[in-house]
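Removed: one protein chain of the complex. Kept in place: all other protein chains.
Entry: chain A
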Amino acid sequence: MTQRVTRRQFLNYALMGTGSFMVAGITLPMARFAIDPLFAAGADGDFIQTSIRMDEITDEPVKVDFTFEQKDGWYESEVSDFAWVYRDGDNIIAFSPVCKHLGCTVTWGGDTSNPDMFFCPCHNGYYTKDGNNVPGTPPRGPLDQFEVADSDGYLALGALGANKLVG
């Protein structure tokens, strides 16, 4: 699969809203696996500009949507995706919402009784704000992190790599 950003464009709608989906009463055994191999999101060096201004970003994680064109064989399509973005002092942090267990979408504060965590509704996975997976819950590693850049005052997202905030 190759992915190339051919258009600097953004979406104005949030893909799923920030609905809180609660799941109760499921306990699954903790998995004993190594961290998945990393994968790259944007093609090397390409940054995608988003619609959020750098100075709008606060310490509360928000969804930031972006789109890019994906070429898969003969087929080219516009893919929309999003990142969880917040400010940590001088740094802007942008995480992939893809759960490092089996790939569901995680939501900040999605479990209302743990409002300061990322939550995965599929098997009750938890991550702390720095993206670190909470031991004893199914995720097998920390959330992946995007490269970030300032593009004329707007946030731009680059390649997806390993989480840099935790080990």
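In this text, a residue touches a chain if its C-beta (ideal position, glycine included) is under 8 Å from a C-beta of that chain, and two chains touch if they have at least 3 such contacts; residues count from 1.
As a working rule, contacts and distances are computed from a predicted model.
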Of the candidate names "succinate dehydrogenase", "NADH-quinone oxidoreductase", "YpiF family protein" or "Glutamine ABC transporter substrate-binding protein", which one corresponds to the UniProt protein name of the undepicted chain? "YpiF family protein"
Missing-chain contact among A:61, A:121, A:141 or A:158 belongs to A:121
Among A:99, A:117, A:143 or A:157, which residue is in contact with the omitted chain in the full complex? A:99
May I ask you to list the residues on chain A that touch the chain which is not drawn? 12-13, 15-17, 19, 21-26, 28-29, 99, 101-105, 120-123, 138
